[in-house]
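Before we start, here is the structure in question, set down as structure tokens.
Only one protein chain is missing from this complex, and each of the others stays in its spot.
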Amino acid sequence: MIQAQNKDYKVVFDLSSKDSVNQISIIREIGLITGSSPDVKIEVVIYGQGLDLAIKDRTTLQSAVEKIISENKATFKVCAMTMKRNNIDKSQLVPGFEIVPDGIYELFSKQQQGWGYIKVGH
Amino acid sequence: MIQAQNKDYKVVFDLSSKDSVNQISIIREIGLITGSSPDVKIEVVIYGQGLDLAIKDRTTLQSAVEKIISENKATFKVCAMTMKRNNIDKSQLVPGFEIVPDGIYELFSKQQQGWGYIKVGH
Partner (left out) sequence: MIQAQNKDYKVVFDLSSKDSVNQISIIREIGLITGSSPDVKIEVVIYGQGLDLAIKDRTTLQSAVEKIISENKATFKVCAMTMKRNNIDKSQLVPGFEIVPDGIYELFSKQQQGWGYIKVGH
């Protein structure tokens, strides 16, 4: 199902939850959206309790996330302040995750640039 | 209490939760907001686990939602990708619900058009 949609479809997801339903749902949403709107831009910003998704030894979704990143379907950004507070360094992150100084600022900035904001939750 | 507010008050609610507290709260919010700001435009976008609110045999809020729709207090839009994934077809929806191809796109699009975004959650 290819949609005749706005060519400028871009959305930033706010993930601050460690709930597996939420973490799995973001993977599923990316698959569904990129399937129907191949030109969409998607970014996932991870902070607070969302951090586990970014850590190699904690997430069960590493291969799914790495596939998304390798296929350029979405970018994943992790909050440096959240990492510091949890004593996590860059070597512990799933390969391909990028670090931003302040996850909230990243979410603000993307909204200012016209990206849609979606809070991941259920 | 009629407010002297921006005539352009329009808000889109993101409902991806099956939690009854959340589903009831959206009904209550619509009553409160339309009571104080009769010219407000409200849209509720349902996707993911929010789907039950849209299905005749699953929601306990059908009469409340139908009243809102019949009085033009809000529109309710359901994500077609969520319906497909859950094997729900149009005949199972509460009358008056509309279908959009992609609930996330609908939320993005409304934000681009200047609607306020509110995630329903507690």
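Every chain is named by a letter (A and B) in the order it is written, and numbering of its residues begins at 1.
Everything that follows uses one rule, which is that a residue touches a chain if its C-beta (ideal position, glycine included) is under 8 Å from a C-beta of that chain, and two chains touch if they have at least 3 such contacts.
Because the structure is a prediction, the values reported are computed rather than measured.
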item	value
Contact set of chain B toward the excluded chain (per top definition)	1, 3, 5-6, 8-11, 21, 25, 29, 32-33, 36-37, 114-119, 121-122
Residues of chain A in contact with the chain not shown	14, 16-19, 48-49, 81, 85, 101-102, 104-105, 107-109, 111-112, 117, 119, 121
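By our rule, only the chains that are shown with their structure count from here on.
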item	value
Centroid spacing, where centroids are CA-atom means, of chain A and chain B in whole angstrom	25
